[in-house]
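Notes follow once the structure below has been shown.
Only one protein chain is missing; all other protein chains are in place.
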Amino acid sequence: MFRRNPKRRPRQVNPRHRLAVLLPTRPGVTGASNADQKFSQLSSGRLRAIHLLWLFLIFGASAFGAGAQNGTDQPSIVMTILAWTPLLLKGFGFNILISFMSMAFGTAIGSVLGVLQISLLPPVRFSSRILTQFFRNSPWLVLLFYCMFMLPFEITVGGLRIPFPDWIKAVIGLSLPVMANVAEIVRGAINSIPSGQWEASESLAFTRRQQIWLIIMPQCYKRMLPPWMNLYAILTMATVLASIVGVEEVMTLAGQVLAADGRPELLVPIYSFVLLWFFAYCYPIARWTIRLERKFVLNT
Amino acid sequence: MEAFFDWFRWLYNETGINLTFIYDAFDRTRLLKGFLTTVWLSAVCLVFSVIIGIVGAWLQGSRLKWTRRIVQGYIQFFRNTPPLVQLYFFYFALGSLMPKVQNDWGGYEPMLGNFAWAVISLSFFAGSFNVEIFRSGIEAVPTSTIEAAESLGYTRLKAYIHIVLPLAFRVCLPALNNNLVNLVKATTLAFAIAVPEMLYVSSQIWSDNVNVREMMTFLLVAYVGLVGILVWAMNRWERAIKIPGYGSQ
Partner (left out) sequence: MPEHTDNFKETPFVSITDVYQSFGDNQVIKGISFNVAKGEVICIIGPSGSGKSTLLRCINGLVKIDAGSIKVKNLEVHDPHLNKLELRKIVGMVFQQYNLFPHKTALQNIMMAPIHVLRQDAGEVKDRAYGLMRKVRLEGKEEFYPGELSGGQQQRVAIARSLAMNPEVMLFDEVTAALDPETVKEVLVTIRDLAEEGMTCLLVTHEMGFARELADHMYFTENGVIVEHGPPEVFFNAPEDPRTKEFLSQIL
């Protein structure tokens, strides 16, 4: 007789009810707001579309506004940009290529440098620390200039002439700060492993090399991943610096497009366009990094 | 003093190491001016980015959904796009939209010069990181502390000023220092819009004297030294205001 009807909806309480205790609890209503919750609301996927929407609006409005002033004898802003898009996309792809290569070189050398920083030999430890700090504290643009000017334009190895094009020098120049930052990430991850792990493995007679390879490093990989991905996003954005030293990537091409076309109304749309691509590439990486961080915090 | 400079002239004649920025008065002056421009640019950007950070952190706690969303949009935009392209956008794109004013000698120049645009662009860039930093600092203070303050009779505002902000500041400081270091390194971007900071002036010197190698080495040493001094000073400050037993040791 008193069987619950599964179709019956729960009783709705008037949100303006006098008796406050009957109101459903709403997080964040009290002054003690859980801003972490707010932040997670803000970081929802829906907001991401809104960001892109804003950018499209700015870009579209500027293009439209500029196009409205234009006479009808020249192609419209939007058509111009669409016409140049394949070229600019190729340039952007080149940026991505440079970022992959720099990241690969920098990570390889940086991991070694990071492990050297915990070496038991004081001179090794000292010199690797100095090297890391030196490259961390140098501005990326200055390092880039240094490599562009100091590296030869071709090297002769055993009679074979290997040309050293500008973009390879840029790759090397960018891999130097990456190397230093990766070394710091590795060192930070190793230091975050509780000392009990070192003690236990030492008590079990593992050699230092075995300790690092079998026990410490496998635990470090997870901790290193979010800051490493963050570094990749920063590096991708830094590849634009190569335009200052003459490498033909997306910014130089954008500049050439603007010079070829000559219309000042194109400035805002073209730059917004380039900004949009970088945003579309780096923002998902940032979101993924945050998700990974949260996942690892929950698991440890 | 001249003897000191003469030694460097001798060095050039003997070894070919050409440090014109020491012995040549003109180069010396302009390099010093470039260095001061770098320091001034960093300082101004620091002040503005801190202000932007505080305002942004305050707005992010707002009840209005759209205020929070705009602030979040600003942060994500400035953090996920290259600062160089932001600089170009501000200087070339927005700069071309601004009205032109007449200068002293009858020509028309844009209202905001390249230094001003560099300040605006870099401040917004660094400010976006500061908003996150300040927010996390304020949140690190447990609400029970604020409740305790209120039950002692502090108003909300007074509790913030006397209790929350000092604690939040100590939590923020390491991240703020990191941001400051990145800001000093980012001032080199102003090279691209011909702001006469140290990198730009050095490029002028080396194109005059063809002593690229010396200038580049000097630049590296100078920036690492400047950042090193900054880091050391910041660490001293951190240690001086450290509360024993509070936070991660």
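Letters A and B name the chains as they come in the text, with residue numbers starting at 1 for each one.
As a working rule, a residue touches a chain if its C-beta (ideal position, glycine included) is under 8 Å from a C-beta of that chain, and two chains touch if they have at least 3 such contacts.
These numbers were taken from a predicted model, which means no experiment stands behind them.
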* Considering the complete complex, which visible chains touch the unshown chain? -> A
* To do: Mind listing the chain A residues that contact the chain we can't see here?
  => 194, 196-197, 199-206, 210, 214-215, 218-219, 299
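Going forward, only the chains that are shown with their structure count from here on.
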* Between chain A and chain B, what is the separation of their C-alpha centroids in Å? -> 20
* Asked: Taking the complex as given, what residues does chain B use to touch chain A?
  -> 60-61, 68-69, 72-73, 76-77, 79-86, 88-89, 92-94, 96-97, 135, 139, 143, 146-147, 156, 181, 184-189, 191-192, 199, 212-213, 216, 219-220, 223-224, 227-228, 231
* Which residues, counting only chain A, touch chain B once they are in their complex? -> 31-33, 35-36, 38, 42-43, 47, 50-51, 54-55, 133-134, 137-143, 145-146, 149-150, 233, 237-241, 243-244, 251, 264, 267-268, 271-272, 274-275, 278-279, 282-283, 286
